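Omission of a single protein chain aside, the complex is shown with its protein chains in their original locations.
Chain naming follows the written order as A, B and C, and within any one chain the residues start at number 1.
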Amino acid sequence: MADESVASSAHRSVSRSGRIAIIPIVEVALLAIFAVLPLVLQDYLTIFVTRVLILALLALSFDLVWGYAGIMSFGQALFFGAAGYSVALLARDLGITSVFIVLPASLVIGLLVSLALGSFLLLGRHPPTTIFVALGTLTGSYAAERLARGWYYLGGQNGIPSIPTMTAGSYELVEGPVYYYLAFATLVLVYLLCRFLVRSQFGLALAGMREQEARIAFFGYRVERLKAIVFTLAGAIAGLAGGLYAFHEGFVGPNMLGVVLSTQIVLYALFGGVGTLVGAVIGVIAIEMVSFWLADSYQQVWPIILGLLLLLVILFRPTGLIGLLVSERERVGTFGRRPRTLPRADHEGQHGPA
Amino acid sequence: MALLEARGIKKVFARLTALNGVDLTVAENEFHGLIGPNGSGKSTLMKCIAGAEMPTQGAIHFAGRDITAAPPATRARAGLSLKFQITSVLPALTVYDNVLLALQAQDSLSSLVFSRTRGPLHERVLHTLEQFRLAARAGDPAAALSHGQQQWLEIAMALAPEPRLLLLDEPTAGMSREERRVTGELLIPVKRRCSLVIVEHDLDFIRDICDVLTVLDQGNVIESGPVAQVQSSTKVQEVYLSRV
Amino acid sequence: MESALNAIFDVLSFGAIIVLVVLGLGVIASMMGIFNFAHGEFVLLGAYTTYLVHSAGLPVWAGMLAAPFVVAAFGLVIERLVIRRFYAAPIAAMVGTYALGLVIRESVRGLIGGLYLFVPEPIVGSLSIAGVQVSQWRLAIVIITALVMVGSYLLLTRTSFGLRVRAALENPSLARASGISTSAIYAITFAFGAALAGLAGALVVPVFSLFADLGIRFLIQGFLAVMLGGVGTFEGPVAGGAAIGVMSAALPWAVAPVLADVLVFVIAIVFVKLRPGGLIAGGRV
Partner (left out) sequence: MDHGNADRGAAPTMSRRRLLQRAAWTAGAIATGVGSWVIRPDWASAAEPIKVGIATDLTGAIGYAGNANANVARMLVKDINDAGGILGRPITLLIEDTASNESVAVGNVRKLIQRDKVDVVLGGITSSMRNAIKDAIVARGKTLYIYPELYEGGECTPYLFCTGPTPAQQCDEFIPWLIKNGAKRFALPAANYVWPHKLNEYARKVIERSGGEVIFEEYYPLDQVEYSATVNKIMTNKVDMVFTTVISPGVGPFFKQLYEAGYAKRGGKLACVYYDEDTLNINAPHEIEGLASCLDYFRAVIHDDPASARIQAEYDKQFPGKILLSAGSGATGMYRGLKLWEAAVKEAGNLDRDAVAAALDHAKISEGPGGPAEMVPGKRHCKMKMYTAVAKGGNYDIVARSDGLVDPKTC
């Protein structure tokens, strides 16, 4: 399924073959590994990896807003936590635990909260600067965390414990391999959706917006609307991850909404390499795995090592881990499917379009 | 009725008055040159028309509609297109994708998401590339083009959505003599399809392609009319001799 | 009447503390365009220096004098190694300095064993002015903050050094053309901002006691103050800091503290949205 670039098809004189696309190989490899992991791992490790997959979903939502739309959002945890709290309340007060209600509900809540925050920050007469959006989302996430800590109905500091197990009909989706595959399927589905989107002509518009936001307005793009759409879509994905997380962990707390998780997600994605979707997933997997092994024995020193590691990546390798494997050209990617039958250019004359 | 009518355009930056009540009229299919010494307000006027700047006073009508305060996207959809002074092609994207980006700008959201116009637009992209002699470089990233070629790409992108009025801000800046000549040739066929307002220092380049000239000096219009009339006007020579 | 006076003093003193903490952040963010997420940790380092000097047996005010210089030196090193690479990328600066802040915060937490440590204030006790009990140390903070603000303002606007700094920050290329070494100016300005943070840490540690999250506690308030006040000028963050400080201290008088706590942030961000230029516009955003 490697898309060689359009040019090689459009014009033979500039052959571009010979360059194998690396990202699809990485994607397929990860898909294969994580499909079989639960069969190999002990139960508690499967549960640990399930958490990693859910966090990868959250990192994906950040990669969409920053990597593809140039919106620096420190608020993804806000949508993640808001959806988590909402489904926890649904379970606690109304006894709703069916996956067919919980997941769509968390998606919708993530969407609504990000729509509200997005329209406040992004739309309006003065186009906002990146710094304003970054600080606006950071403040939104911070205020939400403090509200959750202070609001007694939400369990305040303690959050909402003992969320019942998620059900599908009468079947209980208990944590372990079952919940793992639920999270895995969701991640793959959302990943493919994002991949389809960013490689479409819409993706080209995003690439244009990311590189020259002011310029493309003069072609007729309503830049603020594009940003709001991506921001809301990413918010929905973050919400979905929040719902999955709440039922997997069995409780929700102010930590799920807070600045720490928001910033952590930013660092995950930057570490892996933004703007490539698979980069964000790799970033989460890499840091969580290393953190799992390292933290056991160097547990006092671990956060310092991590801080230094991230500082070095941001300073010297802005394209992240994926940047090591993949050329800049492939990182930007191609847009829209290549028309199947191609009009042979100049000498064979023009006949109908594809 | 003229395609573009700018009336009494005033623009004040803090204490500097860049434009001091300027009128500009551009008819259908007219090539209109905008000249004047540095700092005379040419670029500011272009930006006010294109929507990059908001005039402090005055009104701009385009094809009968008041676009004085309209955002750039609305003006583009009304048929007005701009090429910036500093080249702003998208370096990381291929030449082909740059043109496609401009072409698809006014498609509906759903057609973008499902790439429905990818096929139909392919034809126009190739045609545009050939018209601006960039067909051979379609697959290369825009950054790999020469400075002149990047300017052509940007003109191509500005023309791609088939605007009714094209604003060109110093298209030949930094070009070699040969590239200037080719640019002149490239612009000729454009006349059939849309009118043009061009800011340029190279006076003989302007003379070749423009029908009407407007001369600006320190934010005021000192002469406007057919090329021959403007050339012979003493006021213009005086300004050019003393300022340039 | 007495409680009104008391309220005014308390609101004023907490406002001064916020301004003091934000001043360094403001200088760096508004004049250099760098949003330093590690600023809280510079405040923490100032507090920690004072604690170390005190626990080494020296008088506390000696620690408070040393703190700005120690943190300024540290700031200089950090600017040369890290910050210098972020001038063109404000977003990378944000995330990079957050990682830097994490390293400093965790190291200090390790060194002080995660405890809450007491540091005495140089001037103990309180005195009564017009029947109002006023903590002498908090009064001292208000006075020192005012002096530091005026001093910094005069330094930046009235001295030739100040002129060169503002020229370098306002129009780097022009400044370089006229022979000013902008990289030196940038380094000194960053160190000056760090010194202000160190001084803030030293002065507030007796009030809040030393704990690893002392700095990050003021991070969000600091950034809001800079945005509220308006980026690009010196007076902007001072005005923003005063506004945030006064709101944080005054709102609990009117509204339940928990609500007041969230309200401060909501009011600030809504105001910045309606008036992007901030209280004192004119600087570059």
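Here is the rule we use: a contact is a pair of C-beta atoms (placed from the backbone, for glycine too) under 8 Å apart; a residue touches a chain by one contact, two chains touch by 3 or more.
Computed from a prediction, not measured in an experiment: that's the story for all the values here.
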Chains on display which the left-out chain touches in the complete complex: A, C
Which of A:120, A:196 or A:251 contacts the chain that the document leaves out: A:251
Contact with the hidden chain (one of C:52, C:117 or C:140): C:117
Residues of chain A in contact with the chain not shown: 42-44, 47-48, 51, 142, 145-146, 149-150, 152, 155-159, 161-162, 174-175, 249-251, 253-256, 258-261, 263-264, 267-268, 287-288, 291-292, 295-304, 306-307
Chain not shown, touching residues in chain C: 3, 6-7, 10-11, 13-14, 102, 106, 109-111, 113-118, 120, 125-126, 133, 135, 138, 207-209, 211-214, 216-217, 220, 248-249, 252-253, 256-258, 261
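Operating definition for what follows: only the chains that are shown with their structure count from here on.
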Intercentroid distance (Cα basis), chain B paired with chain A, Å: 40
Inter-centroid spacing, chain C versus chain B (mean Cα positions, whole Å): 48
Chain B residues within the chain A interface of the complex: 50-52, 71-73, 75-77, 81-82, 84, 88, 90-94, 96-97, 100-102, 104-107, 109, 111-115, 117-120, 122-123, 126, 130, 135-141, 157, 161
Of chain C, residues touching chain A in the complex: 35, 82, 85, 90-92, 94-96, 98-103, 106-107, 110, 220, 223-224, 227, 231, 258-259, 261-262, 265-266, 268-269, 272-273, 276, 285
Residues of chain A defined as touching chain B within the complex: 5-8, 10-11, 13-14, 16, 197, 200-202, 204-205, 207-208, 211-212, 214-223, 229, 328-329, 332, 334-337, 339, 342-343, 345-346, 350, 353-354
